[in-house]
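Note that one protein chain of the assembly has been removed; the remaining protein chains are unaltered in position.
Think of it as A and B in the order they're written, each chain with its own count starting at 1.
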Amino acid sequence: MNDRGTILASIQEALKKPSVKQDIYKAEDNISELIKQVMPPVGESFDERLALFRKNAQELKAEFYAVNSTDEVVQTILKIKDAEQWKSVATHPNELTESICNRIGLPILKLTAGYDITEFEKCSASITVCDCLVAQTGSVVVSSASTGGRAISVLPPHHIVIAKKEQLAPTMSDAIALVRKKYNGNFPSMVSFITGPSRTGDIERILVLGAHGPKRLTIFLF
Amino acid sequence: MNAIALEFKKNAVRTVKDLQRRQLVKTALGNFEIARNDKVARFQDWQKARYVAAKLKWEALENLHANIQRLEENLKKNGAIVHWAATAEEARRIVSAIAKEKNARLIVKSKAMTAEEIHLNEALEKEGYEVVETDLGEFIVQLRREPPYHIVFPAMHLTRYEISDLFAQKLGSQPTDKAEELTMIARRVLREKYIKADIGITGANFAVADCGVISITENEGNARLTAALPKVMITLIGIEKVIPKLEDLALFLPMLATAGAAQLISGYNTFYSGPRKNGETDGPQEYHVILLDNGRTELLADPIERDALRCIRCGACLNVCPIYRTIGGHSYGTTYCGPIGAVITPIMRGIEDWQQLSYASSLCGACAEICPVKIILHHHLLKNRKIAATKKPVWWQKIGFKIFSKISTCPTLWSIITKCGRLLQKLHPLVKGSRLDPAYAWTKERDLPPIAPQTFKEWWRSKK
Partner (left out) sequence: MKVTLFIPCYIDLFYPQVGISIVKIFERLGIEVEALESPACCGQPAYNTGYHDETKEAAIKLMEQLKDAEAVVIPSGSCGAMVKVFYPELFEGTEYEILSKEVSSKCYEFTAFLVNRLGVTDLKATFPHKITFHDGCHGLRELNNKLPPRVLLSKVKGLELIEMKEAETCCGFGGTFSAKFPIISTAMGETKCASALETGAEFIVSCDSSCIMHLQGLITRQNKNIKTIHIAEILAQQ
């Protein structure tokens, strides 16, 4: 028998013996309802959820701007660009991010298949859209479908995310439901829930940002 | 006592005497506790959350036979290649065959306890591959040629200064006492490795059957890069990690981070379904998922021990364990240390060699109290002890307990023994604390109280 057969047979054999004292688990529960009841509360209104997102994201050292227009997004990015002395930015094929990049006045690397990794490595920042934001945890959800690939949201030192108001999902459950619905039957090869910039506490539990990925994560919502 | 047990005792004693190291670990875990309690408090009902998580993981195991086949089917649909490894040896063989076929030279790895478990690095290195750990903690212990000290915080036993010296010696960097600078040194070294690497190997936290998705939790982004840059990606995952539905992760991911890392959610929780798809700019061309048994079906086959497979490897039980805090992660001599290691190792690797881990516990239950999936770890330790005592009883213990039982159930014998004890006690100062002392195990480090001039039972009889 090959290993597949061996393992499946052992599992089947093992599970023939009923478990001891697990009656408690037999009760029929409405799991999604229970999850809602136990997870951190998210409030009722959009404003509450926006405030919650801000609090959670900032607690994990992400920067968050709720703005009214792409103009404001560009204005703020220009300031960051000067402060951090950006040389070039990376983005993915997307109307919104490309139009923003075009107004920054820096060389743009638009990542398409077969991009040059050394060029990409030199980029000071990447600008991407997202699939949604999660108020409950302060997370940004990106995927290899929405942002074109995997590295763009993790390789450059500064990751900038542009989100729209209607993309704010209240809970983790909502975000997962959204991902499932959006990609039903055609899952992107990667979906990532990003919360705050890359971090480590591996040395004496001292928090250091930018362990491998972005040192900064900036989120715009308009 | 067997060699493994002796080694365990020796190592434990060594760590106990290393006060500085113990203090370091204690402070780290102490601060951690405060942050964790804060996150726990944000849940509307943490206790009920534990119940739901336990139930979900329990049901996942009860239906593992169907779930795992569904996972395989869906992963394949997504373009992944699925392998099955019944043993560590087979898993190593699979990885090495892939590496050979791809003509790989450099392999980057993100944290994978499964890889530790099968000693993958050593095997690959022996075959001439360069294997680089990318998680900062793992990178540090790899440079020291040491196993991880903790399943979540591999290098928590080291100070900045030790790490600085290590980097200076191995990487030629300038000494520094800043954690940030040390991290950046590692970042630079590892970035280069990423770009050159041929294969990326990861562990995983969950495998979702209904979407054919592997979920990986991390904070540094090193697994993200491992999964983004090399042409081939391999995930090595234990079969107990299969859950039926993506929706369940809405609960598991925050609980994993809260219990184990005192975070409401980890920095990156990423679902991987397969190799790069049409229209995607990067990601591996091949995605291999290796489903590893290596003793897990042993646990599954035991109706009592089975629920230890619910473990999501959050590390919370290690963090709170006073034994772990005292003897440190290396003393255990196993891949999985702390309470969960003491529970599963004797079952997975043999009760005769590993029973001492189940006995080295005061059964305080701090672990069971925090475990997000409600594994009553200390009761499992008791069960392991029963298995050990039944399989291979220690004759003098068995007889000892029999005699004690006779004495304690016979009032006359008990009062005779009480009186003898009182007499013998007069001689005790002659041998107290020495090897001749029958109570040496106790009196070497502690005083023993004297038997009272009038015991309670004597008092009660006189009163009546």
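In the analysis below, a residue touches a chain if its C-beta (ideal position, glycine included) is under 8 Å from a C-beta of that chain, and two chains touch if they have at least 3 such contacts.
Here the structure is a predicted model, which is why all the values come from computation and not from measurement.
Could you run through the displayed chains and say which ones the absent chain touches?
Result for the missing chain's touching partners among shown chains: B.
Using the touch definition from the top, which of B:N2, B:Q169 or B:S408 touches the missing chain?
In the full complex, the listed residue that touches the missing chain is B:S408.
Using the definition of touch stated at the top, determine which of B:I4, B:A35 or B:A360 touches the missing chain.
Of these options, the touching residue for the absent chain is B:A360.
Hey, which chain B residues sit against the chain that's not shown?
9, 12-13, 16, 22, 26, 30, 322-323, 325-327, 359-366, 368-369, 382, 384-390, 393, 397-398, 401-402, 404-411, 414, 418, 421, 441-442, 444-452, 454-460, 463
Rule of thumb we're sticking to: only the chains that are shown with their structure count from here on.
Chain A to chain B: how many Å between their CA centres?
28
Okay, in this complex, where on chain B does chain A touch?
Listed in rising order, the residues of chain B that touch chain A are 24, 28, 31-32, 42-46, 48-49, 52, 54-56, 58-59, 62, 64-65, 68-69, 78-79, 83-87, 90, 134-137, 140, 153-156, 158-160, 163, 179-180, 182-184, 187, 190-191, 195, 211-213, 219-222, 224-225, 227-229, 239, 246-251, 253-254, 263-277, 279-283, 287, 291, 293, 297, 300-301, 303-304, 306-307.
Which residues, counting only chain A, touch chain B once they are in their complex?
Contact set of chain A toward chain B: 2-4, 6-8, 10-15, 17-20, 22, 24-25, 29, 31-32, 34-35, 37-41, 56, 60, 92, 111-115, 117-118, 121, 136-139, 144-145, 148-155, 171-173, 175-177, 179-180, 187-206, 208, 210-214.
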